[in-house]
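Here it is, the structure in full.
With one protein chain removed, the remaining protein chains of the complex are shown where they sit.
Let's look at chain A:
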């Protein structure tokens, strides 16, 4: 009954509000307020317009334990084209929308969310552009933040402990640092292989690729797609879990086309050379990031591996990734520690 009422409200809201504002997506400038795009029929409650489709990734980038909700919008009568090993080629006027939030209390979702920011990737005629909107204290509007913003935020975790973080909304340049491939802004997440999983949509549970096909927002995808494993799925092979984690957390910069290509350390899924994956690889221009250690990865010796040292560190001159993290991802650190510990020498 409750669900029906909710759906009815959503339906009524979507009747009242205009369609997604296509002109703003392709416009040269970004509007001041997120609501102007009409991506949401109710921004505070994060209820999307019916043309805006939610999705999830198999493995996600760590962002200080914040939660993320993702949506895709593709203009009517156009489709994103499948590309092998790459993100879908979205048509002009598309938008990828991602809201970051902390639950007030992880033990009790009913208590609500603290919305931080909604990041947009907008497909304009000239290519993708990135911008973020930070939610106000009243949580009823998000405002454009070209230079980024600091939000000191706290939440209660599953253990009942209060956690605090100096959360940074990235500035436009920082968006580009991760989202650049061959000097052009590009989405990272929606590769076919990364969204090849089931999701609970309003109208039922479906494989996301199947659903995207039925909504006619993609042209095609291969049925024999090999997808990365969910790094949190402990039933999976450890090496595959770690490679999946490193791919999504490091591989966008640490790849031959990424911002960190000068390092020679490549952590994207397709890398196969041991030395480029960091095994007995010496640091190049790491400076004190090395922490006095000699190699990125020393098989059998996690405590001597720079890669782990930089995942643990919270010092801005040492830590990896360079931006978007202020806390240590303990669960991932433990997994990578185990991976290095049992790596063949």
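Here is the rule we go by: a contact is a pair of C-beta atoms (placed from the backbone, for glycine too) under 8 Å apart; a residue touches a chain by one contact, two chains touch by 3 or more; residues count from 1.
The rule we apply is simple: contacts and distances are computed from a predicted model.
In the listed set "Nodulation protein NoeA", "Parallel beta-helix repeat protein", "Succinate dehydrogenase flavoprotein subunit" or "ABC transporter permease", the entry agreeing with the UniProt name of the missing subunit chain is "Parallel beta-helix repeat protein".
Residue-wise, the contact with the chain that is not shown comes from A:315, picked out of A:233, A:315 or A:330. Note on the undisplayed chain: of the listed residues A:24, A:47, A:232 or A:326, the one touching it is A:326.
Across the entire complex, the residue among A:171, A:194, A:208 or A:244 in touch with the chain not shown is A:171.
By the touch rule set out above, chain A reaches the unshown chain at residues 146-148, 150, 166, 168, 171-174, 176-177, 183, 256, 259, 261-262, 264, 275-276, 281-295, 306, 315-319, 322-323, 326.
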